[in-house]
Every structure is written in structure tokens, then in C-alpha cells.
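With one protein chain removed, the remaining protein chains of the complex are shown where they sit.
The letters A and B name the chains in turn, as written, and every chain counts its residues from 1.
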Amino acid sequence: MHQRIRRRDFVRIGGGAAVGAALVANSPRRSRAQVTTVSYGTPGGVDEDEAWIPVFEAFNESHPDIEAVYMPLGGGYAPQYLQNLQARIAGGNAPDVFFVMDGLVAGFAERNVIVPIDDYLQAGEVQLDDFFEAHLESFRYEDQIWGLPRDGAPMALFYNAALFDEAGIAYPDETWDWGIFLEAATALTKRDEGGRAVQLGTGRGEWVNWVWQAGGDILDASGSTCLLGEPEAIEGLRFAQDLVLEHQVAPSAEDLADQTENDMFLAGRLAMFFGARGALGAICNAEFPFDAAIAPQGPARRMTRTNVGPTVLWSGSQNPEAAFELMRFICSAEGQRLKIEPTGFAFPSRVSSANEEWFTEFQCGQSAGKGINLAFREEIEQGWVRTWPTHPRWPEISTAITEEIDALYQGNKTPEQTGEDAARKVNEFLAEPA
Amino acid sequence: MNFWLSLPERRDGEARPQIQGGAIEVTGLQRERGVPQRTSRLTMRENYAGWLFVLPWVIGFICFTGGPILAAFAVSFTDWDIVNSPRWVGLGNYRRMLDDPQALAALKVTTIYTAVSVPLQTALAFVLALLLNNSIRGVGIYRTIFYLPTILPVAAVAVIWRWVLSPQYGIFNYLLSLIGIGGPAWLASTTWALPALILMSLFQIGGALIINLAGLQGVPSDLYEAAAVDGASWWRKHWNVTLPMMTPYILFQLVIGLVAALQVFVQPYLMTQGGPQNATLFFLLYVYRNAFEFFSMGYASALTVVLFIYVVLLTLLILRSARVWVYYEAQQKG
Partner (left out) sequence: MRRVRLASRPRVARLLRLVALHAVLLAGSAVFLLPFLWSLSTSLKLEREVFVFPPELIPAQIQWRNYPDALTALPFGRYTFNTLLLAGGRIVGIMLSCSMVAFAFSRLRWKGRDALFFVLLATLMIPPEITLVPQYILFSKLGWVNTYLPLVVPAFFADNAFFVFLLRQFFLTIPRDLDDAARIDGAGYFEIYWRIIMPLSKPALVAVGIFAFPYNWNAFLQTLIYLQYRELFTVSLGLSLFQEQYYTSWTLLMAASVAVMLPVLIVFFLLQRRFIQGITFTGLKG
């Protein structure tokens, strides 16, 4: 009886060992040890992975002593990317160069997760004037530069040309101000007998755009006081709220629960909406002619927010010089062209790239003009864009403000209350020691 | 399969009730009664064997789990941003919690959710199990369908439910309109967002369904015979026979369900990000934000410690109450 047990057990243990061996063997082999290896981390995706291939091939070819590895960290551009990244940083396995959401650069900088690249820029004689200043601003913290932008798009006004033609309204252009904008949006809004929106004139636009256009701001120049309680900011907040609640030309919370603004636009239910150029990835599927225009002018100035795709250098990197070379290439004109040209959706972070044909002549689907390229470029070239403030505690500040903005859009607070409450909360954060 | 009940039969057919299982056994807080006499040599040998068999878990706990748990607990007394070394702050995080209205609000949200969804889920799983505990044609397919929502991939869930809960054209509001009720704005409404999530949770009863189905097999049929002889209707039969016999399983589900509900995080994250206006700011969501977005891992750990204590207290409460309403086949009080 003992013998029988042993044999059966042996078979099972043997099977288990075989499975174990298969698991270990399934792990990839290490890379060669002669060259310096550096890795670049980004969430990745089906299309994105493909888009990076030519970039890495070109880099490895032109830099024979460095092997650059594309390290997609998976999980989509979703919360898990951040968790993954931070766990790896803590565990000492982070990529040498990586992408992080732009609001977090200052926080990472403050906590020495990343290193400033001023010295590398000088040593490598990198010219910064080809980059858009607005993008670079989000990398400046405590008088140093902490990263380079790999892409990044301002927000422009996408519009449904067919709906405009139908209503007999001229397409948006540089003469538009709040008044004209509102008029057009009102004319383009249709509701059924029940008051439900059949078609809406415009998307909400980011609240901060309206605040800036009215002359307000989030933080003052020194970054130590919140200005959301000031009259200009409140005026901006009022306009934002009025679009939804007073004039009812923008989607209400209920409308948004049915469809996102992006989807509404694609369904032909939204005549205009403010989006980054990357939204083209979805909008190119539209079944109507569309284009983009620069955002309307506010009472004080023209201003919208721009996205940025940060590339930063890990402080724990074993090969910072080689890592910088990779960062430099990714953000170079050629690197950007290699990556962006195939799909065409991102907006390059370099002035020269934005003036090249592969960018300016881009068309897709039923796009009806060059606005989808030039509107974005003009905004950023003319300096009509800004990024979120660089503050190490930006995520917390942003969350606090968003709560107030939610209340504003729900109609639970007046613009004055919203601005003052937000300013109070933010000032509390700013007063706390880091 | 019996979790709490046991109706073992000796080989000669005589049933002999044993005192095994029960709420006390669950926590192992009381010694067994009726232990036969053993020689000290056997006891030592059994002691040895016991430790040997539990060794895998002990090793695993020491190596893989215990360390991280202790670390997380220790971190709660520090200020840690994950990427640098922790800085000791003693009870600072706990004191901060007392001044933090959001932490309390989050605890409230989680508690309300748990208090409503766990009983609802348990009741629904029970009723469904009753309906599926037969061999009518297609019962396997029915069971699989009710199990289906529990295995929908996470990535797809958020967008699916947005459609189902869409105020204008979602299927819930459509069904409500059939009976003349105008459906609310669900996820967009501060009042109805949490109920929406509770509603979503009712679709996750597949696991409890399996446990119930298994448990129903263990209800002795002679009890049903007796009920039939007494002329009991379907309702009375289940109320007086099935329900009492199933109470141990219900207890199991309540405890597991409680623990799971208090740890809900992914759905609110994907669907509402805690909004609108923190109506769905679940406790673990708040913990997550502090840990990974606000660089406050220390505070997040402290919050988790508090949640843990909360869970343990509530669980003990339920187990205490179990003495009143859980029925065991072999009552040996006297």
C-alpha cells in the first residue's frame, strides 16, 4: 500500500514540477550584457505598440552602443498604470525613461523620483526653442527642467460642418467671441416636447478654459495663493455654469450619463465640442464632414488648456546618460514624425514638426479642412494655451476643485460660492508644509 | 455538501448527530466538547502532524503575506510617498483622520452600500437557488446565465453598465417606464448613483448561487416529507424547512459578503470616480487615491487599518447575532 501511494504521488509531484519548469522556461531571456540597455515605459496599446516600432528601430540603428527597449506597462491609460509605475519605482524596477500624466511631474520632481535634465541638455547641446514654450512650462519646477514633451495638444473647437450648413450658420473662425459663440450654440440646440435634448449646440468645454478667458486664474504667479475666488474667475465659472443650466446649450449631467461628449458628437447630436487633437482617433469615424477651429475669444483673452505627454527620467536609472539619449530621440523631430505620422492623431511637441507637410496635410475620414491640424497649431504658436499649474500637490488640489465644479454644474452652488469654496480649500493645501 | 450541518451515517445505518460546525466553530473561539480520551503519545503525534499540515500556510504567511501585512501596518505610522523612505509620524495619520470629513463620508457611503446590498444579494441568491434547484429542462443553461455577469471582463463592464443605466434610453429606465415610472438619472444623480451601484451588485450573485445550490442538496428530504404530510404549501415549506436548514449557509454568505462589500473599489473607480460630488466615494477608493495619486501611502495605510478594525467588529457582531437565528441540526444546549 505504501508503494502505491509513492508512485501516485510521484506522478503528481512530477507533473507539478513539469508545470513549474514550463512556467520558468516561459520567462524571456535576459538581454546581451555588452551594450547599455535602457527602457522606455508607457501604457501602450494595440496601435501604440505598433507606432513605436519604427522609433525604436531607428534609435537602435543610430546608437549602436545603446539598446533601447520598449517597455509597455499595460493596463491602458487607466488607473492601473499609475499603480504599476509606482510599485515598480518602489521596487527598483522602473523604466529608465517613462511617461507620466502631466499633473504629476511636479510631484515626482519634488519627491526625487525623476531627475532634472538641465545638465544633460547643456552637455548634449539640445536646442529648446524648437519645443513649444507652453509645453515646456509644465516641466519647469524650481527653476529646473524635469522632462521633455513627446506630444501634447491644445484644445480646439471641433465642429460638425453638416449641422452648421443645415442651420445656415457660418463656421467658427477667429472672429468668434463669447457672444457669437453663444448665439451659434443656441441656434444649434434642439429639444423635443419633453425638453430632452435632441441636439445640443456645444460641449461644456473645460471649466478652466472659461476661467482663463475671463481673465482669471487658478494660482497666482508665485503659486502660493488660489485666485478662484476673484471676480474674473467667478465670471468664467458663471459662463461655464450658464452654458449648462441657463442657456442650456451644453449637456447636463443627465445628458452625459447617456453618452460622453465625444460619443454625442459622433452620433451627430452635438454641433461643437472642445477636444484635444488626439480625439481624432475616434472622430475620424464620423459620418459627417467635420473640422476644427480655434477656440472663441473670452472677454479678457484667448486661452485654452493644452495637454502634454511628459517624458521623464527616473532617478534610479543605472544609465542616465544613455537614458537621456533615448528621451532626446523620442522627443526629437524625427522621433515624433516616426511615431505620429502613421496614425496622425497626436500633436507633435515641436514647432518644426507642426509645420511639416506630414502634419499639416493630414486628413482622415470625412475631415473637411485643415483646421484639424492648423487650428491646434495656431493656438499653441500664438501662445493662447497654458497647462495645469505645476505644483507638487496638484492631484489633491485638482480633486478638491473638481468637487466644487461638480456642484457648480449640478446647480447646487452659485459661481461665487464655488469660487470661494474652491479657493479656501486650495489655500489650505498651499499653506500646509510639503 | 454541508458546511455546518452534518448528518453522518455509521456504516450500519444509524444516524449519529455530532457537534461539528456552527458559529463558534467558525471562529474557533471555543473548544470542542465531547472529545474522547487520548493517550499523551497520540496527542503529541497529532500535534506534530497538525503543525506539519499547516506548515505550507505558515511558511507562506511568513514569507509572502505576513511581511507585507506588517509592513502595511507599520507604514500607517509613517508618512510615505512610496518612492522615498518612510518618515515616522507616530499617530499623526490617525489624528488626521479625525479631522478629515471625507474619510468619514467615505465610511458612510461604504456602510450604506454594505447594509443594503449584502442582505439584498443574500436574499436574491437564496430565492434564485430555490428556483434553480431542480432538474427541469434547461436548468443548466439558466444557471449559467445567472452566473454570467460575474465573469464579464472588467474592461467591458463600465461601458456596458453605462448603457444599461442610461437615463434616456437605458434598459432599466425603459422597464420602469413600462410600469409608468420615470427613471432617475442614475449615475449622474447624487441621490441615485449609490443605488445604481447597489443595483449593479445584484448581478454578482453567481458565487452565492453556487453555494446555495450546494447547500440545498443537504436539506434532508424527510423534513420535506413531514411538511407534505402536514399539508404545507410551497411557501410554508420553504419558510419552515428550507430557510432554517440553510441558515448556516446564509451566515457564511453574510460574512463573506460583508467583507467583500466593505472592500468594493473597482466599480466606483471605473464608473463614477467617486462622483457625483462624492456620492459614491467608497472608502477603499479614497484609500487608493491617497496611496497612489496623492503620494500619501502612510495615511492610506492608516485608513486601511481603521477599515480592518471596522470589518472585524462588524463580522463579530454578525457572528454574535448568529446564535439567535442560525439553526443547527444538532442542538446540544441542554
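Assume a contact is a pair of C-beta atoms (placed from the backbone, for glycine too) under 8 Å apart; a residue touches a chain by one contact, two chains touch by 3 or more.
All values reported here derive from a predicted model rather than from experimental measurement.
Check A:Asp220, A:Glu287 or A:Glu321 against the missing chain and you find that the one touching it is A:Glu287. Check B:Trp57, B:Trp239 or B:Trp325 against the missing chain and you find that the one touching it is B:Trp57. The set of chain A residues touching the chain not shown comprises 5, 9, 16, 19-20, 22-24, 26-28, 43-49, 71-78, 80, 83-84, 86-88, 90-93, 258-259, 263-264, 266-267, 269, 276, 278-282, 285-287, 309, 345-346. The chain not displayed touches chain B at residues 1-10, 15-16, 18, 20-21, 25-29, 31, 35, 43, 46-54, 56-61, 63-65, 67-69, 71-72, 75, 82, 128, 131-132, 134, 136, 140-157, 159-161, 163-164, 166, 168-169, 171, 203, 207, 210-211, 213-214, 217-218, 220-222, 224-225, 228, 252, 256, 259, 263, 265, 284, 287-288, 291, 297, 300-301, 304, 307-308, 311-312, 315.
Keep this in mind: only the chains that are shown with their structure count from here on.
Averaged C-alpha coordinates put the centre of chain A at 38 Å from the centre of chain B.
The touching residues of chain B, counted against chain A in their complex, run 81-84, 155, 162, 165-170, 185-190, 269, 275-278, 288-289, 292-295.
On the side of chain A, the complex with chain B involves touching residues 76, 79, 82-83, 86-87, 89-90, 107-108, 111-113, 196, 252-254, 256-259, 393, 395-396, 399, 403, 406-407, 410, 412.
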